[in-house]
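Every protein chain of the complex appears in place save one, which is left out.
Entry: chain A
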Amino acid sequence: MTATVAPSTTPPGAEESTRAILTRNGGTRGGGRRGPKPELTPGQKKALKLARALVWPAIVVAILVTQIPFLVTIYYSFQNWNLMRPGSRGFAGFDNYVTVFTGGEFLQSLSATVVITGSSIVLSVIFGLGIALLLNRKFIGQGLARTLVITPFLMMPAAAALIWKWSMLDANVGMVNWGLSVIGIDPVQWNTDNPALTVIMVLTWQYTPFMMLILLAGLQSQSQETLEAASVDGAGPIRSFIHMTLPHLRQYIELAVLLGGIMLLQVFDPIAIMTRGTGGTKTLSYLLYERAFVGLEIGEAAAYGVVTVLLTIIVASVALRLLFKIFSSEGAKS
């Protein structure tokens, strides 16, 4: 256990020490050879071959399950193909893409995706940071409190969506409206008047623990001595938070946003269960689902799929570059 905890407590910027270890390992591996790029011995070549053989099965499965279907999706996106009219299938050129970009639904859906994903990420990072700061102190029942806080992340999203929709946010018997009535606020028709807000609430509730875990790991990797020294020197808790803790947490926050973004961009469950795409909640993934499996417009849905992937690649390539910058200390090892 200690061996596995240790890396998260090393500051990710410690490239120097990693490089030092690297050179040492490189030396051992090279069988005492000198020089930056030792030639591979026959034994090492054999090891390399075996290592490749070990990696290939996983790569092949990943290609079969994810990449090949995507290529087929691209092919479909140039087809005029509705499952209701099986005879009329044929090459459509860019017609489906024209429909996607001129149909009006695309921009609406894009903005719904940005609003729902964006606000859920921002809110869950803010709440996650707040809770991480609270849980980072020593207090009675610290372990129990952390256990309770991570529970929403373990909850099945379908169950979470249902419980929030009916048990928490229902206009008549929901606990939130009862809570509001106690402080004298009139009941709100959450599910019918604010569908986007209800989805954001559930997502924020589910993803706050995830953000909290990453940020808590960041807080725990901060050196206590420096903080104590700052406090002895007269820096108040707020000042040392802004000038020391926040800069230290920056890359953890970036990482939390990135990983949360990957998962939240594809979010489907609460929309399908709570709103069925009504009231500004028709995100790109829900729109595609609707076009393909309700409208049975295979070609058009495939075009939505391709556009969604292109957008994700743009966001992800920026994000991945960031990711590898964060992991540069780890990446250097390979």
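Note that in this section a residue touches a chain if its C-beta (ideal position, glycine included) is under 8 Å from a C-beta of that chain, and two chains touch if they have at least 3 such contacts; residues count from 1.
Keep in mind that, in the parts below, contacts and distances are computed from a predicted model.
Chemist: For the chain not present in this complex, what protein name does its UniProt entry give, out of "Periplasmic dipeptide transport protein", "Cytochrome bc1 complex cytochrome c subunit", "Carbohydrate ABC transporter permease" or "Membrane protein"?
Modeler: Its record in UniProt gives the absent chain the protein name "Carbohydrate ABC transporter permease".
Chemist: Decide which residue listed in A:188, A:227 or A:259 touches the omitted chain of the complex.
Modeler: A:259
Chemist: Considering the entire assembly, which residues of chain A contact the chain that has been omitted?
Modeler: 1, 3-5, 7-8, 12, 25, 28-29, 47-48, 50-55, 57-59, 61-62, 64-70, 72-73, 76, 130-131, 134-135, 137, 139-141, 145-160, 162-164, 166-168, 172-173, 175, 178, 205, 208, 210, 213-214, 217-218, 252, 255, 259, 262, 265-266, 268-269, 272-273, 284-285, 288-289, 292-293, 298, 301-302, 304-306, 308-309, 312-313, 316, 319-320, 323, 327, 330-331, 333-334
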